[in-house]
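One chain of protein is taken out of this complex; the other chains stay put.
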Amino acid sequence: MDATLPILILAIPLGMFLVLGLAGCKMSHKLAGTLGCLGMGTTLVLAYYTAFTYFFSGSPEFVDAAGNRLQALIFNQTWLAFTDNLVIRLGFLLDPISAMMLVVITTISFMVHLYSMGYMRDHHGVYEHGFQRFYAFLSLFSFSMLGLVVATNIFQMYIFWELVGASSYLLIGFYYVKPSAVSASKKAFIVTRFADLGFLIGILILSYYTGTFNFTELTSAPVEGLAGVFQISESTAAGVKSVFESSATPVFMGASVLTWALVLIFMGGMGKSAMLPLHIWLPDAMEGPTPVSALIHAATMVVAGVYLVARLFPLYLMEVSALEFVTWVGALTALYAAIVACTQIDIKRVLAFSTISQIAFMMVSLGVARPEMHEGLGYMASMFHLFTHAMFKALLFLGAGALIHAIGSNDYTEMHGLRKYMPITHWTFLIGCLAIAGIIPFSGFFSKDEILSSCLGNSTVIYVWMSLVAGLTAFYMFRLYYLIFWWKEHKVHEGHHAPHDQPWTMSLPLIILAAISLVAGFIPFGKFVTWNGKSYDFMAHFDWSVAAVSLFVAVVAIAIATVMYRKENPLPEKMRAAMPGLWKWAHHRFYWDELYMFITHRIIFDGICRPIAWFDRHIIDGTMDAFATITNKASRAIKPLQSGQVQLYVWWYLLGALALGGITMLCLL
Amino acid sequence: MESVGSIILYTIVALAMVVFSVLAVTTRKILRAATYLLFTLFAAACVYFMLDYEFLGAVQIAVYAGGIVVLFVFSILLTTHPGRNSEPLASKSRVLGAVASVAMLLVAGYALVSRCALFVAKPALETPTMQQIGESMMSTSEGGYLLPFEAISVLLLACIIGGVVIARKR
Amino acid sequence: MFSNILIWFVVIPLLMLAGLALCRDIKQIRAVAVAGSIALVGLSVKLLVDYLAIRAAGNTDPMLFTGSWTWFAPLHINLAIGVDGISVAMILLSAIIVFAGSFASWTIPQPKAFFLWLILLSTGVFGFFISIDLFTMFMFYEVALIPMYLLIGVWGSGRKEYSAMKLTLMLMGGSAFLMLGLIGIYYHSAPAGQSLTWNILEIVRNNSISHGWQCFLFPMTFVGFGVLGAMFPFHTWSPDGHASAPTAVSMLHAGVLMKLGGYGCFRVAIYLMPHAANELAWIFLVLTGISVVYGAFSACVQTDLKYINAYSSVSHCGLVLFAILMLNTTAMTGAIMQMLSHGLMTALFFALIGMIYGRTHTRDIRAMGGLMKIMPYLSVCYVIAGMASLGLPGLSGFVAEMTIFVGSFQHADVFHRTFTIVACCSIVITAVYILRVVGKLLFGPVQDKHHLELTDATWWERLSTVTLILCVAAIGCFPNFFSNLIRFTFSPDIFAVLGMN
Amino acid sequence: MKQEIGLLVVFLLVFLYDTFMPQRAGKALPVVSTVLLLLATAAGFCSHCLGTATSTEAFAGMYATSPVVCAIKSILNIGAVIVLLQSISWSGSDHMAVRRGEFYELLLVTLFGMYLMISARHFLLFVIGLECASLPLAAMVAFDKRHYESHEAAVKYILTAVFSSAVFMMGISFVYGLAGSLYFGNIYAALSAGTHSLMLTLAVAFVIAGMGFKLSLVPFHLWTADVYQGAPTSVTSYLSVISKGAAAFSFLVILAQVFGSLYSDVWEWMLYALIILTITVGNLFAIRQTNMKRFLAFSSISQAGYIMLGIEAFNTMGLTAMMYYILVYIFSNLAAFGVIGAIERASGKVDMTDYRGLSKTNPRLAFSMMLAMFSLAGIPPFAGFFSKFFIFTGAINQGSVAIYVLVLIALINTIISLYYYLLVVKAMYISADEPVVGTFRSSISERLGLWITVGGVMLLGIASCVYTWIFDLGEISPLAAYFV
Partner (left out) sequence: MEIKAIMLLVPALIMFCCGVYGFITRRNMIAILISLELMLNAVDINFAVFNRYLWPDAMEGMFFTLFAIAIAAAETALAIAIIINLYRSAKNIDVRDLNKLKY
């Protein structure tokens, strides 16, 4: 495939960033917005074309004779050569997951660009301050995210990984005058940065032992023409494994070096994907403008961690313990986030915790995937859920954005009963909720069902656990839905307009996304995305019993929610009173933020930084100053020598001479 | 073996040297100190005579005893009010002085005593005649002192100039 | 002699000095400074092009443009010059920072004397980088140090007298050790019977410093240069010095002068005494490893902008020495990249801090806030500098740090790899303090209402910062160009010549 | 011999001029003496440069000269000319009218004494030279009759000087007792043949003490600061550079040509200790001084320690480095004293605190002072850097580990010295207070002196021919035969 179009996919957003960033303040708001949308639209077309070409052209570049999908390096330019082998290249790797991600990213991004045209202005149509900057940052983010998914080597991924982190920082802190936004952006950056430290160290370890950064070399056979280029061959696996086993320190603290490397790399993923205990930044990140939350903190960037594990999946397969780690982190996070989501009153926070929970689903799915079970169904399920989740979660966020824009608050207690005022928002939001709850035939049902199937294939415990979480998901989503749109009549404050639906720029994305969420479940994902490139019919692994159970759980959960929240009633209060401890902990998100606050402020700042700064000023610098002080003291101490008394002068003179002679005499004796 | 007379003479001279120098530096009357110095200088002149350096002894008496001590006496009379003794010495300075001089005595004394070559008697020697001395003084060969002689004349001239310029009232 | 392009790097500043002496008003002074610094930038670009052309033609000499003119024949002191990729990179860096610094001190009081000392300082810097004779190198080194005293003392702020004195004395203290080391090297520069030499290339060729002497002279020279490279625990001049120095001086000092330390550590200590370097590296690795983390932690709780940046410099420069001590191609290349990167971005930082200070008259971050609204241009530049500092890809900090980390982690010894991981931790801490400043200083509500009346950057300030940002971005976007330029010096052949693995 | 004779001729001419010319012409005396001495210097220098100077001995070995000796004398002459140049304004003032001639006569005699010290190869001649070089100086110290300090300084100087010469002669008497001769050559022969007795050690110690007095080595230095402070500035500058330079060289001559064989046993370690003490104590005292003359006194003490490194090295390189150091030191110190003298004459201020803001009122003087300070501190590209570097190089050429330690100590001390030299710079350039000394115009002679010294400070190092010239002389020096 010609490299021009793929390069353009990256270059257009980058160019747009530079143009809007450098010249943005000189152009009108409208022009900037239009330019941004046009740019993203073009990128969207190109990305669709590329993905289409990859999946459907059947070119030998992409599909081998047996119908297996291949990894294709569209281009791979050396960027920085550390050594002969360790080279950072900037390239464009096309394979099922990157093609899929191209579609997801550009779709959501375009929707958000479009949506923001309406969102980022007030009711009088006045554009917000920094509108151009907003589009510049959106373009930067799109560029970085696209670069991340098409990375040909782990270092390229790291580079773009950092860039998405930075653009996320800039966007969260978009309202930089608000202290909460500033601190949220700082928190997001630092937490992910800490996770990236693990990622970096993981990369270092991996590259030290394998001598390469390239995904193709890390995850596939070096010789083409084997059963599948994408498939990890026995020989490579043995080769990579032998590297680790023959190395001088194969084991560190009870785990093999490879396990450590993989766990550390996964740590990067945990940061970006907000897995427990590194999840704390994501709820705060909702301080950013809502379209940003939709794009970055729901649909795309936060799944980077999932994508990372999927990208290195063959390596993870070599160390099952690492995969189990992934599974349990995911499972815990899923439950935790679901419980917390049940108690939040800020609608964006609820959605944020729901996002965490859903991403945890994807993680679990990857963790339980094994090639021997349903041909690695979990991998496919995870990617499938990633896809569907991106769509319906973006939908939900954009819907929430519409609500917030209309009401001017994030708090659902300000909303209630909006269904009459904002019908489009209501219906699309409902579709989103149904999708996430896993109601047939919405997309979420299919992807979640695949995940549960693969869980069941791995371990019953996980399966039950995740089913429970799925039920909780349905519950809290409908709790949210009812509290926003039902509960009681909306009270229009005096002097305010009644809330109403938003202009087309905001409604259109909602409708499109709702449509996608409605039908995406029927995409035969197994044909396109599998862990080893071999297509299979996804209905082959569709387990109707699992589906039935999950459907049942979802319906029950929705029913409970309906009973509790459809109309104003004291039941929620009673529930809260029944379990005060749990509610309090969940409401305070199990005090993670306080714990981190304690660690950073009390331990790191007060316990390390300040003592070090004190040590530096008083001990180290004090020592240096002490040299001067001692010199001065010595100078003062010998002052009496120069007494002005000529008799003492000669006394010293004579004694000096005698000492000089006497001591030398003694030495010579 | 020396004659008894020379031994007696030696004893007197040595004693005089020691006693008068001690007195010179310990007496509280400055004029007496000058007098004791005079005696010490005489004793030194005696030593030169004992060593058969008569010319040296003569110079010692003429220059030192005759010139310098007179200079001292005049300057003492110029700078002190008659009859005023110097104040008693502070014990601290006495200790310092004692330490320095005893240290000097011990170190240098030990250095001298440890040198066996110094325990020799006087070899026989003819007293250098004035002619010898005069010839050496004006000679430029080995053992000749023309150059120092000329040099010291410059020094003395300079000291005269210096003395004059300093002592001049303005 | 003047046909050698390198000589002009010293001649041009001298001509500038002469020109300055004739100047009557500030316009002429500015004209001289700008013309001279443009000439230096042009010359260094030409040098770079020529250098690459010669290398491309297949010349593999360790040094190019070499020349040697006898100076003190009895002591075998020559004016020996020559450059390799590292020197070229450093010269380029210096020229750019001098250029930016000239614009940053556009409205300095007493401009004549100021530029006089500033140019004298740059004479020393350029002379140092072109010298391959230990004596002339040392001479230029000290020439570069002493103007600092007056520049800080006269044009500085705060506790300037104390800081200037401390800085000068500590750096001179380092050079005391250095001088002893250099003289020691001289006396072991050739096998018995041959004439001694100060020339680095000849010393390497003679390879006659015995192991014992290496172990004595290596610490001397390394510590000597290390003081200037802000090695723990000899870094304390840096916070005070930088805090008191005027803008252009901070820029030049942190941007170029501190690089003299790292450069010297390699060029003299390691290059001439590889065996001792191999053997004793661990001691200094521990120290520099501490520097890296320690500086970053200290920076976290400072409230003075310049102190923050000074401690950050301690951390970043610690990384330079750290990487140099790894003694492998990649890490050492990374060290030089880090020198370039840190030079540019820290100069940018100091320039911006100076500009902000010039407006708000405070450097206490608690007293400022929301500057982004008031002076967006400067604030954006500050964010960019911060991003470069915390290692955002696309800016110079990232490539340098990554080269260092990857290179250091290639070391076969577990000890070295462990320390690499320790050093890696600094990237998180760096993020903490950079974002802390950015958050407090630029974002948030405006703290002081008087600040609302302040203006944004003037054209010369824009020129100065844009130059630096462009360079930072150039390194960040096209690292391989710089990496290749540098790498040649550290090629395995040369390690083999030095007898290192 | 030519140089001595030339000097004596100048002395006589000045003497005659002073004695027989009318009072009015006395005003011209300073210029006349300066020019005469300059001519003598030029003549002596040329006679050397034209190649006529060879290593010769006269008076049966009592007096010796060689190219190196001629060179050091020329160096001292140059210094003396500069001192005279700088003193023209001072001695032209009215209160000096009655003793203007004497000042020049005495100065020339002391210079003659130094020549004798340098050229003497016999202890008697040496002692006469030594006294010649120090006694008239006592009179010169007392020249400023208007100030009590001048008298006090003179008394202190003469008393300690006589005490010191008594100790020195005591040492010589011991040497004589051991070696049986006062000719250097004979003593050297006797000492290299014989065993080392304790008496000899003590003798060496006394000789070193005597010379240490002239050089102001610690602990024989205590007179220095008081005398420098009390003496008229011109005399102080003369004392601090010329007298010290001559003493250093003749010290090396004695140590090499008399005690050369005792180097490693006896005096290497004595000097080792003295150098450390001298540099350190000198520096420690200098830190706290505010009187510029007193300050420079302590600075000169520590500089003497560095000069001694050249002797401690005991090799040709040390010798040449020492001579070069002396030359550079003369220029740097005289530049400083030139400024001090000019300011003192114009305003009567000699305190460092009075120098505050000098850069604003008298930028050129301040600049000269700063260069002088930089040179003394050893900052490139000024001459002091080169001289310091070479003296360290020369010292390390000796090769032992101990010498590395010594040089390291000396180097660490340079930091302290840098500190106090920078204090002066700080006072002039940095202190923000109102200037104390108003703007004034210094006289032509002072300016000329400053131009010469500052020029020297800037060029003596960079122009490598100076050092090369000295080195070439050092190579053929008769002293080289005595080095280990």
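Residue numbering begins at 1 within each chain, and the chains themselves are lettered A, B, C and D in the order written.
The rule is simple: a contact is a pair of C-beta atoms (placed from the backbone, for glycine too) under 8 Å apart; a residue touches a chain by one contact, two chains touch by 3 or more.
For clarity, every value in this text was computed on a predicted model and none was experimentally measured.
Peer 1: The chain left out touches which of the shown chains?
Peer 2: The undisplayed chain, in the complete complex, is in contact with A, B, D.
Peer 1: Specify the residue from the set A:Ser382, A:Gln642 or A:Thr664 that touches the hidden chain.
Peer 2: Hidden-chain contact among the options goes to A:Gln642.
Peer 1: Quick one: which of D:Ile78, D:Ala142 or D:Met370 touches the chain that's been left out?
Peer 2: In the full complex, the listed residue that touches the missing chain is D:Ala142.
Peer 1: Any idea which of D:Tyr17, D:Phe59, D:Tyr104 or D:Phe123 touches the chain not displayed?
Peer 2: D:Phe123
Peer 1: Take the complete complex as the reference. Which residues in chain B touch the chain that isn't displayed?
Peer 2: Residues touching the hidden chain, for chain B, are 1-2, 6-7, 10, 14, 17-18, 21-22, 24-26, 30, 33-34, 37, 40-41, 44, 47-48, 50-53, 55-56, 59-60, 63-64, 67-68, 71-72, 75-76, 78-80, 86-87, 89, 93-94, 96-98, 100-102, 104-105, 108-109, 112-113, 117-123, 125, 128, 132-133, 136-137, 143, 145, 148, 152, 155-156, 159, 162-163, 166-167, 169.
Peer 1: Which chain A residues touch the hidden chain?
Peer 2: These residues of chain A touch the chain that is not shown: 639, 642-647, 650-651, 654.
Peer 1: When the complex is taken as a whole, what residues of chain D touch the one chain not shown?
Peer 2: 123-124, 127-128, 131, 135, 138-139, 142, 145, 148-149, 151-156, 158-159, 162-163, 165-167, 169-170, 172-174, 176-177, 180-182, 225-226, 229-230, 288
Note that in this section only the chains that are shown with their structure count from here on.
Peer 1: Greatest Cα-centroid separation from chain C: which chain?
Peer 2: B
Peer 1: Which integer distance in Å separates the CA centroid of chain A from that of chain B?
Peer 2: So the centroids are 102 Å from each other.
Peer 1: Please tell me the distance, in whole Å, between the geometric centres of chain A and chain D computed from their C-alpha atoms.
Peer 2: About 77 Å separates the centre of chain A from that of chain D.
Peer 1: By the touch rule stated above, which residues of chain C touch at least two different other chains?
Peer 2: Chain C, residues with two or more chain partners: 169.
Peer 1: Would you pick out the residues of chain B that each touch at least 2 other chains?
Peer 2: In chain B, 107, 111 touch at least two other chains.
Peer 1: Once the touch criterion is applied, which pairs of chains come out as touching?
Peer 2: A-B, A-C, A-D, B-D, C-D
Peer 1: Show which residues of chain C lie in contact with chain D when the two form their complex.
Peer 2: 71-75, 77, 135, 138-140, 142-143, 146, 149-150, 153-154, 160-161, 164-165, 168-169, 172-173, 176-177, 179-180, 183-184, 186-187, 216
Peer 1: Given the complex with chain D, which residues does chain A contribute to the contact?
Peer 2: 628, 631-632, 634-636, 638-639, 641-642, 644, 646, 648-650, 652-658, 660-662, 664-665, 667-669
Peer 1: Can you list the residues on chain B that touch chain D in the complex?
Peer 2: 107-108, 110-112, 114-115, 118, 140-148, 151-152, 154-155, 157-159, 161-166, 168, 170
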